[in-house]
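Got a structure for you, questions after.
Here the complex is missing one protein chain, while the rest keep their positions.
Naming follows writing order (A, B and C), and every chain is counted from residue 1.
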Amino acid sequence: MTEIVSAAVAADHSTPVLSAKDVTKTFKVAGGSITAVDNVSVDFHAGKVLAVVGESGSGKSTLARMLLRLMPVTSGTITYQGKDVTNLGGSELRRYWRDVQAVFQDPFASFNQFFSVGHMLKRSLRLAELDKGTEDQLIETCLGYVGLKSADAMHKYPHQLSGGQRQRVMIARALMMNPKVLLADEATSMLDASLRVSVLNVLQELRDNLHLTVLFITHDIGQACYLADEVVVMEHGLVVEHGTTDEVIFTPQHDYTKRLLADVPDLQGSLKTRSWEPGAPAHVPPPAKDS
Amino acid sequence: MGLRRYLASKTGWYLGALVVAVVLNFLLPRLIPGNPVDVIVSGLGQGGLSSEAQRQIYEQFMKEFGLDQPMWNQFVTYITSIFQGNLGKSFAFYPTPVTDLIAQSLPFTLVLQIPAILLGWIIGNVLGAVAAYKGGAWDKSVFTTSLVFNSMPYYCLSIILLYVLAVMLGWFPPGGAYSLGNSPEWSMAFFTDALQYWWLPFISLLLINIGGQAVGMRSMAIYELGSDYVNYSRSLGIGDAKMTTYIFRNAMLPQITGLALSIGTMVGGALITELVFSYPGMGTLLFNAIAANDYPVVQAVTLIITVAVLVANYMVEVLYGFIDPRIRASKSGEK
Amino acid sequence: MTKSLMRANNLTAVYAADSGQDVPAVDNVTLELPEGQILGLAGESGCGKTTLGTALAMIANPPLYVVAGTLEIDGNEINLSTLPKNANQVHRPYRGETVSLLPQGAMNAISPTLRIRDLVVDVMRAHNGSVTKADALDRASDRLKMLEMPTRVLDSYAHQLSGGMKQRMVTVISTLLNPALLIADEPTSALDVSSQKALIEMLLAMVEAKIMRGVIFITHDLPVLSMVTDRLAIMYAGKVVETGRTEDLVNNARHPYTAALLSSVLDPTEDTRTKHVLGIPGSPPNLGNPPSGCRFHPRCKFAMDVCSTTEPKMLSEGDHDFACWWAKEHPRETIPMEVTHA
Partner (left out) sequence: MTNISSNAVTAEAEGPLVPTDPTPGPKAKAKPAWMNLNFGPRLWVSLGIIVVIALLAFVGPLLYPYGPDEKVGSLYDAPSAAHWLGTENFGYDVVAVLMASTRNSLINGLLAGTLATVIGVGIGVVAGYIGGWLEELLMGITNIVLAIPSIVILILISMSLQSTDIPFFKGIVGLALVIGITSWPWTARAVRAQASSVSTREHIDVAKLSGARTPGILIRDVLPYLASYVVMAWVLQLASAILAESTLSMLGLGPSGTNSLGMQLHWALAFQSVATGAWWAFLPPTIVLTLISFGLLYLQSSLDEVFNPRLRRGKKKNLAAAAKRREEAARKLEEEMKAPAGVTEVIV
């Protein structure tokens, strides 16, 4: 693990590690086109967790896929450590993926069900180009980092792991590349609340201990609140608000952010504001019109 | 996808398929080394004809069929004569026009196949749906029987039926389409006579079509049984009979496209059924033409089969567009 | 306490596994709901909450079997078991009229080849053969008008509606016959927060208008439940471990599992910014072979020796029931939350 730490610490804190500039994505559909991401510019600074919050259709996952270079941009540039990576291909792209890794939403679909955990991890290691001796060592370390024992996990198949364990294996896989940036695309949204917290905690530790840059994509503003240093709010492909987590969540400026925060039910808040008594008729606001 | 787009794209594909099919139909027999006339004439040679006479016949045929022309010219001639309804002259029954031969055979094929395909499709779907819904013994017997019929090659069932019902039991005449001495005409006497000969090949085709459709419908309906709407309708207290109609409607849609896909196979299978029963339709015509190396007839029969199958498929797909609300709804520009 | 609307007694439901073994997904559960209230049923995936809802809605289908249990509702006592041969005929008249289901993910709840209006007519006629088409549609459009929804949706097919609209339309259909009890199974989980809010407000308005006289709201989302419900029941591994008034449960959890679930809730609040939650170690148990004693004991921070040997009985503190040995030894003491602050 020491080499991971030294590499991450050496990173420059003032200039962004990864940045998107004027990135746009349009999809052709029958009889027209849809702009999924509209002229978005975001910077990611080393050692920070940046959350991109938005509802379905906000373009947050499309943005993530473009940053990961899994999907071409329609226009705009993506820069990594000062280098334009928008149109990388072949071995250069694979080198980029050594530094920028990801964990996806579906803890089952992320796994090839025909491979054991060990097989999957060793396959990923080919990208890291290590010698055999250090491979097992690294797997052990990375699984340990997400709270799993290599002896237990290596021979298991995905269906023998719980959702939380699967996502942690996926994080371990990403860590093995010794990445500088980790994208978590709705990585916790399919997990139960108690397991979700354990994955969020792992991400937090990676930031604190390894100074990893984390891009956390979520629809749940509560999770962003728990984890993120900075928050970007997206709506219909546009960035509507960007600031520190405290700014965005506690003093939102944009109407959309305000509405989003107002609509989120919260445990204590809704108890307090509940205006009816059990069994008694209550005043109920008229249902909102369907948009 | 809007209905108009759907129809436009289907029309495009079928026109494309038609063009390809016509070109193949023209090209394939001409790709062989030498040409069909060689084959015919060398066949005559074995019959003891002098080489001089052979050469004369060869040249006459070459001219008659335009085979001395460059390929491109031949194609243009081929296309224009097709549009004029001229399919050339038979080698074997020279100079009978191919269209005459077809006019004699086609009606027999049509009266056999159209009822067998349509009726088989309807009965098969009903049986399949009932089997899926009832489950248990019903399902087991219907499914296994259907599977047997579905997996039996057409002509195998035909042969067995012919042997058992016609030869052994003598319930039906053992082949042909009408009694000796009778000839096709628009009279009641001819029809009642022909009907006796019609039953056996018809039943043989019908059983197999029922089997195929029932097997397909059963699996579609079982899929539908597990869907959310069945569960929800149940939770609303909707009765079993009503629910069966929902399932039937949804399972039906893929079965309609299934019909389009299987028409080609059915027609192919039916050709051989005619052979088994010596039924004087297109299949028997084709068989005889192949045996006699009668290329113009073979080409004409394959062309007609292709066009008929394409048209039938096209109509089924158009119908599908109108029936499936997911395609129809987008007509008016709704979401 | 107000008059009881429904009481489900000793409900047990099993899944027939491929191996031939039965896995009990709901194990001897008793549940009560007072008239006019909303009961939240919470727990994590696989805890049996959806199975319980399915059993109460009387639509259990193989491989799910309701082995035992009765439902007292509206003066009826219904045997919920699906084992008798005539169970389906017995249950059918109650479905939709006495107990109705609002299903998880309305996405495919309506047959794609059916107009909404056709389903409306079919539902009305299923319970009263003499209803005319016009009457059925009148009733549906009145209901839609009352809820301020456009009546043109009746002419649509399901795929023409947006996700939020579809979910609300299904809600209207489920409650068309004014069922005594509505079972809402994760109705909001697939929706954006704004649609989620709209649906919740609609449900509350319907309860207020006495369209239905009680709701069981099933979800894993505790903040949503705290917003909607009067009472909560927490399920773990096929058992109800704690029930009580929503305020009591949220502020004064008496079962360690409830406490851990509550601490895992991440609201966008100042508190969440600074807190550090540990979550629950381990995974939910295999229901085919549940742990002895209290099913939660392998993951519980407060587990004592007795927890692994003897199953705790339901205890009552006023209107608040729970099954926990620790709570028995510490009367009226809130379970300490496992949270540290930065």
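Some observations on this one:
Convention: a contact is a pair of C-beta atoms (placed from the backbone, for glycine too) under 8 Å apart; a residue touches a chain by one contact, two chains touch by 3 or more.
Predicted model, so just to flag it, every value in this text is computed and none were measured.
By the touch rule given at the top, the unshown chain touches A, B, C in the complete complex.
Residue A:M170 is the one among A:A20, A:I139, A:M170 or A:V231 that touches the chain not shown.
In the full complex, the hidden chain is touched by chain C at residues 9-10, 12, 14-18, 20, 22-23, 25, 28, 30, 45-46, 62-65, 67-68, 81, 83, 283-289, 313-318, 321, 328, 331-332.
Taking the complete complex into account, residues 65, 68, 70, 94, 97-98, 101-102, 104-106, 108-116, 123-124, 126-127, 155-162, 165, 170, 173-174 of chain A touch the chain not shown. The chain not displayed touches chain B at residues 13-14, 16-17, 20-21, 24-25, 28-29, 31-34, 36, 38-39, 135, 139, 147-148, 150-153, 155-156, 159-160, 162-163, 167-168, 174-175, 215-216, 219-220, 222-223, 226, 254, 257-258, 261-262, 264-265, 267-269, 271-272, 275-276, 286-287, 290-291, 293, 298-299, 302, 305-306, 309-310, 313.
Keep in mind that, in the parts below, only the chains that are shown with their structure count from here on.
Among the inter-chain contacts, the highest number of C-beta pairs connects A-C.
Here the CA centre of chain A is 31 Å from the CA centre of chain C. Centre-to-centre separation between chain B and chain C, using Cα means, comes to 55 Å.
For chain C in complex with chain B, the touching residues are 57-59, 61, 92-97, 100-101, 103, 105, 107-115, 119, 122-123, 126-127, 156-157, 159-162, 170, 173-174.
Residues 55-56, 162, 164-165, 192-198, 200-201, 219-226, 245-246, 249-250, 259-261, 263-271, 274, 276, 278-279, 281-282, 284-291 of chain A are the ones touching chain C in the complex. Every residue of chain B that touches chain C in the complex is listed here, in rising order: 227-229, 231-239, 242, 246, 249-250, 253, 324-326, 329, 334-335.
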